[in-house]
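For this depiction, one protein chain was excluded, whereas all remaining protein chains were kept in their positions.
Moving on to chain A:
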């Protein structure tokens, strides 16, 4: 009888039922779209963070860089003014530790021994600036009235009569090439900067190549410099053989070139030093605890977790993420509350229209509970219909977002240092150039937004549908339960 009565009533009041179900459907669809877009945002942020960290890294330990003096450790490039006929190309490269102050390699062991740390490896981030080019002598142009042809310039020659004229041309033509090199711990291939990339050509380091002269090149850099497997890259006079090409999973790579850690330490005169320690926690739920343990036990270090890095993400990804988490969430809540209220009021009003019906049933001996169950049952079925519609609508919305895949830009306020642009051309006669002015580099990445719908979200949607039905049923059921049969029958007389 319960289901027969319920089915017939819903069919009779299908328009009102559709209004209630549509309101709930709209709220539920919004919840699904907002939560799936939020989840897409998190995924996008995860991708962005992964491009910095690599897979498996839960946090990094660094030593914050100190402010450098204007002349302090800036690299200087010394070029000689060669003999008068020399136009030989000269080059010089400087290898500098990038971004952070270095930590002793022993710190890696110390971090690895902390409670909750599963693994820790060190990496050394370097910046190489190569300046190469040549000087060109100027030419002396003698005035025509004075007679005589061109004469090579230089210092004033001897003679009784000084030639009148001017020096034309000359100067210097230097090319500045700056690139990043990352010294990686080849004995720990599962942790460190290279994990954010896939080897798309060649191979990665063997664990035995701790001090080998081999290099893995980032695919973009390799393309730019036309590097292929087996080619040689020279860094500060040391030749490295390209053994692999790495393509980052998303965004930018951690460095242009990756070499074994020991080689990086030798190149930068940073024996037993690292700039970054990559840490994997034993339990991903205990990251904050591990962070505070490391911060407490190893003084002078900065521990950065994925969550900390996520806070530095800005750009349209961040804006969209904020929109989804704030405006989207509140909009969903508002629509849901409105839908619940409308459903409740419509159900309550339906009970008012059925006063005689319920009064008669009570007169026949139906208990209030049975009448209330009937009302709540109808409202819950309404809610479930709304839930099904809402899930379909929400899945459609999430699918549309994924199909369109709007591109969001994420800007990461990097904690690493970067090089300033060249200070200017070098003048004749040698000279220097501005060193690496420390600045906060930012990394901009384009990430396609998707809206994955998790099973949890569907479960929440079903829960909301039932809740909406129960709220509506509670409104109507409360009225039906309070109905006294004599009053109900009297009111329609």
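The criterion applied here is as follows: contacts are C-beta pairs under 8 Å (C-beta built on N, C-alpha and C of every residue); 3 or more make two chains touch, one makes a residue touch a chain; residues count from 1.
FYI, contacts and distances are computed from a predicted model.
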{"item": "Name per UniProt, for the chain absent here [options: \"ABC transporter ATP-binding protein\", \"Glutathione-dependent formaldehyde dehydrogenase\", \"GntR family transcriptional regulator\" or \"Transketolase family protein\"]", "value": "\"ABC transporter ATP-binding protein\""}
{"item": "Residues of chain A in contact with the chain not shown", "value": "1, 4-5, 8-9, 11-12, 356-357, 359-368, 370, 484-486, 489-490, 492-493"}
